[in-house]
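The complex appears here minus one protein chain, its other protein chains still in place.
Labels run A and B following the written order; every chain starts at residue 1.
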Amino acid sequence: DCVCLCVVDPGVGTERLPVAVLADGRWYVGPDNGLFALVVRRAAEVETFAISWRPSRLSDSFHGRDLFAPVAAMLACGRRPQMREIEPSSLERASWPDDLPRIVYIDGYGNAVTGLRARTVDRQRIFTIGGHRCRFHRTFGEAAAGEVFWYRNSNDLVEIAQSGGSAARALGLELGTPLEGQ
Amino acid sequence: DCVCLCVVDPGVGTERLPVAVLADGRWYVGPDNGLFALVVRRAAEVETFAISWRPSRLSDSFHGRDLFAPVAAMLACGRRPQMREIEPSSLERASWPDDLPRIVYIDGYGNAVTGLRARTVDRQRIFTIGGHRCRFHRTFGEAAAGEVFWYRNSNDLVEIAQSGGSAARALGLELGTPLEGQ
Partner (left out) sequence: DCVCLCVVDPGVGTERLPVAVLADGRWYVGPDNGLFALVVRRAAEVETFAISWRPSRLSDSFHGRDLFAPVAAMLACGRRPQMREIEPSSLERASWPDDLPRIVYIDGYGNAVTGLRARTVDRQRIFTIGGHRCRFHRTFGEAAAGEVFWYRNSNDLVEIAQSGGSAARALGLELGTPLEGQ
């Protein structure tokens, strides 16, 4: 069994529900703050649960350690902590888009990841970002030295990179910078 | 058995003693440079040992790898490396305080941790740091957007944070910045 422990939890200690999702045979454990909205949307078979189990000591600021990790461990050991089934639809966020054509992550090398699935995009596409027009290359090795380009990254997302440099620095990219031309 | 391998060791390669501490059933392995002073002070039952075991090759600059990690591994396997019992008092630092009302660590988000145990502080307390008055919130979710506040972190230390921002940047905090009003 695969169990994904997911702790992106700015609302830790508030009323948001701790949940466990069984989606196509894979468990996801974490807070219900939208984190599993797309998991639920894309799963063929899904069961969703509100976690009732609580540890004897629960801090206000680190449910990842105190609540979610023990629950994930129990599931990984084949045990089910106390939880009650809830409607999958309660975890969805109907108005959220399938793709987000903006920078959502910049890695340590200055490669800038978008929220746009590469499979939805033709490889002839020219994107404009930070005032720069980027064309597709399959690999870093195909780009000219210093060229800023886009490629399909290993998670199937459109990623902006510079051969031998930092795309984020070259184009002044930040979280949220929009990708145009799509 | 729990074995903590502790390598904060600016004096590596000098005469400070390699030690192992058994405190309330938990092993700590590392250099005697004060690192275990508070462990010894707070333990109900404590035995302390100077490590006599040496590896066949001991570098001058990485006893964490060459000496302490193998010793920790032996203890974790239930074996005792060669060591001789010493007086616990020899590891203490009597003049060191129980709490340090200063910034001792700044994490990647700009949250600034102090050395002050939150359990010793009333939640009505207003702290002044970097010229700013901070009040208590139980969670990030209770603070207003952009507010700098203090909370009890998951290690029971007073921590300075900004909702949706970097407290360290907002207030110009650095290691050693004093916390006032306590």
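Heads up, the rule we're going with is that contacts are C-beta pairs under 8 Å (C-beta built on N, C-alpha and C of every residue); 3 or more make two chains touch, one makes a residue touch a chain.
Quick caveat, the model's predicted, so the values are computed rather than measured.
Visitor: Among A:D1, A:E142 or A:E174, choose the residue that contacts the chain missing from this document, as touch is defined above.
Guide: Considering all chains, including the one not shown, the answer is A:E142.
Visitor: Check the options A:R117, A:H132 or A:R152 and report the residue that touches the missing chain.
Guide: A:R152
Visitor: Just the residue numbers, please: which parts of subunit B touch the chain that's not shown?
Guide: 10-14, 59-62, 65-66
Visitor: Kindly note down the residues of subunit A that lie in touch with the hidden chain.
Guide: 138-142, 151-154
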